[in-house]
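Heads up, this is only part of the complex; the chains shown haven't been moved.
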Amino acid sequence: MWGGRFTGGPDAVMREINRSINVDRRLWREDLRGSVAHATMLGDCAIIGAEDAAAILAGLETIRAEWTKTDGPPRDCGAEDIHMAVEARLAELIGPAAGRLHTARSRNDQVATDFKSWVFRVSDDATESLLSLVETLTERANDHAETIMPGFTHLQVAQPVTLAHHLMAYVGMFRRDMRRLDLYMTDVEYLSPLGAAALAGTSFPIDRDATTEHLVFTGPMLNSLDAVSDRDFALDYLSAAAICGLHLSRLAEEIVLWASQPFGFVRLPDAWSTGSSIMPQKRNPDAAELVRAKSAHLLAAFQNLGVVIKGLPLAYSKDLQEDKRIVFEAADTLELMLAAMTGMVRDLVFVPERMRAVAASGYSTATDLADALVRDAGVPFREAHHITGRVVRAAEERGVELNGLDPATLAAIDPRIRPEMLMDIDQSVASRTSFGGTAPVRVREAIAAARGSAEGVGDDDQAQPPTGAEA
Amino acid sequence: MWGGRFTGGPDAVMREINRSINVDRRLWREDLRGSVAHATMLGDCAIIGAEDAAAILAGLETIRAEWTKTDGPPRDCGAEDIHMAVEARLAELIGPAAGRLHTARSRNDQVATDFKSWVFRVSDDATESLLSLVETLTERANDHAETIMPGFTHLQVAQPVTLAHHLMAYVGMFRRDMRRLDLYMTDVEYLSPLGAAALAGTSFPIDRDATTEHLVFTGPMLNSLDAVSDRDFALDYLSAAAICGLHLSRLAEEIVLWASQPFGFVRLPDAWSTGSSIMPQKRNPDAAELVRAKSAHLLAAFQNLGVVIKGLPLAYSKDLQEDKRIVFEAADTLELMLAAMTGMVRDLVFVPERMRAVAASGYSTATDLADALVRDAGVPFREAHHITGRVVRAAEERGVELNGLDPATLAAIDPRIRPEMLMDIDQSVASRTSFGGTAPVRVREAIAAARGSAEGVGDDDQAQPPTGAEA
């Protein structure tokens, strides 16, 4: 390919370390589309002749048809990378005119364009997968607006909440993930590198607006050096993926906990369980564990690409070739994590009675007593907190729950305590009607809002439930 | 503070690991402001009495005045964290009424609110510092629109470019950084956690819209569990900081290279150099090296917080206390990096004659010959590339630059080569007039556009120079 100046061929190890076709063959659709855009523009601008342009476009269409069957070039095509695979096949098909396709273009702007297009595509894929997960969570929440479970902080029973409220917390996270992917891709990064050529632009009278329009971008990048050396779009995608992975890891951790015998909050169906090669009774939450584990991969991917880029002088350096391996693997991982989580959420069998039992333990309504002392007896909160602490200690010493303490004991602790101040968990949950709170009335509003906005992703006006504390 | 239930005090090591006041004292302004918003709302909603509210607000104002002098609470205040420091001082000042401030609030939503406000603030600070850097780069570029330097790929001389074009590539990067910070903070994250209470909301009739409006947020977060356990905003800030750090590391690397004797492209003034304890002649680019090195800190910070969050069940866990140490250190580091880079860029002494000499070496105009063969002799680019490669080899064997080859030699390689096809570097640079290209006419437009948009950050319409290749 660059034979003019070279006399010797590459060392076998050089060939191996340099070859990227096994990785970047996945860019074949993007590379063909980019070449179509470029060739069309070259023809329209009379940089190449109309006949050559037509021949190139026909050849590219033939390749597209051929490779659609095999999802890319043949495994043994021998090319160093996908760009050379396209050019070599084109030369076979149309002869020397193929050599005109690379006019006013370099692999540097070509690969940046291909890769950026690809990242946009998987970003869209992730958004769609997130939407499925959000819908699945919302539907499961809708069935459990009154199901009470313990809310934990520090993994200690804190206050009773509804299962729906808990599931909708994840809807909040995953909607942020969708928003983040959307913003990155549209507002920060949606500019085309094509036309930057090797690094300095070109003297051919190209029309970058034309190729931009042909492809998925909203405009051309402003600086050719930046265009060929920038990989921010990949970092942005990886950071969004990593954060999404963290959200998934939290839900996965909860599924592992909930499925554990001491919790017993959920039962995993056979479809999402595995057994043991030695212990016949086992029913393991492998998929949840793997989702949790793979979040580490996404974090490492961001790190990996960041470290590759650190300290690289302008413009393109070969180090950047690592970008595709990193992002391709991360995108595959994220998709698999999202699919597995959506399936698990859909099929989880909740055990409400066990959730309810734990929610009623651990003095989970102690805060309600403190709040009642504030509200009904005018006690400052700090004092009410202290009084309630003593009530809890008394209950603990007697081995009973709060409502197991007799009125005399309560009065001895503080005469302002009245037995009706001791709520049960249903009362407690129903009382938390502040906006965003766990009361069923609030959670139903949140579910309705989420459903209403499901078709119009990013339309936050619909997503926002009414605020206020009218209940 | 939570004495009611507890009988024994904490172990000394427990006290040490648990104490956060040395770190979170930096939140004192945000904590006071959040408390003012909360107390005002509690009074307006008649959750606490008007007199109590007034006393609390007066006390908070007194604290604000006191701590402004010392930039936070006294070092020996003995409090576990900043929230307790405020509450303790308030109790000293106004007595038991202080105990009413924490009504319908938890440290969980309080710290999330404080910290988020702080992150917004340093995000704004970073945007301002970036603006200074962008302006400095643009002004230096403006002085060097015709200064020619070698453009490198793979750190090999590739094609001549202008120094202005090179500097403006960084303007592109840093403008993306500004845009990224802006988007994160406004579109993804600008919702208030305050009012989520411990995790489940509250039964007090609070008005979350009121506190939201009092503070810097655009609305309340939708789910109380999410509100107290979410740290996406910190991750978003850290990812933006890490990417910005990578851009800084690239420029820092270039300064180190350029200042090295073999390059000799810049001279560092004494203000940005250090010497050696042993070698009297040394003039080291320490600041550039440190900027490069500190980019690793920012990458590690994102990683660090991500790993903390991985696999945490809902809602709040104490693990999240690590968030502030990580973000505070990262924010300090980023500010210092930006300040140092802005100073270096401002004061760098460029050595244009050395840049020009290197730009003319390495057969940097070979592409121009290939392009000329395409344009003027109708040779397909691939063939033109091959012919030019042979020309380069011939020049290399003779130890001359391209224009040192005599016409006969050129003709022997390919009769279509004409001597006037061999450009000098000025012609080469001037010819690259494609949009985003390095021709001075294009770069001047880019500089003008950047200047025009400097006051209106984020106003991309102004930032975009006209496209097209009319020059």
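In order of appearance the chains are A and B, and numbering begins at 1 in each one.
Keep in mind that, in the parts below, a contact is a pair of C-beta atoms (placed from the backbone, for glycine too) under 8 Å apart; a residue touches a chain by one contact, two chains touch by 3 or more.
Since the model is a prediction, treat every value here as computed from it, not as a measurement.
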item: 2 chains shown - copies of the sequence in the complete complex; value: 4
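We adopt the following convention: only the chains that are shown with their structure count from here on.
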item: Separation of mean Cα positions, chain B and chain A [Å, integer]; value: 23
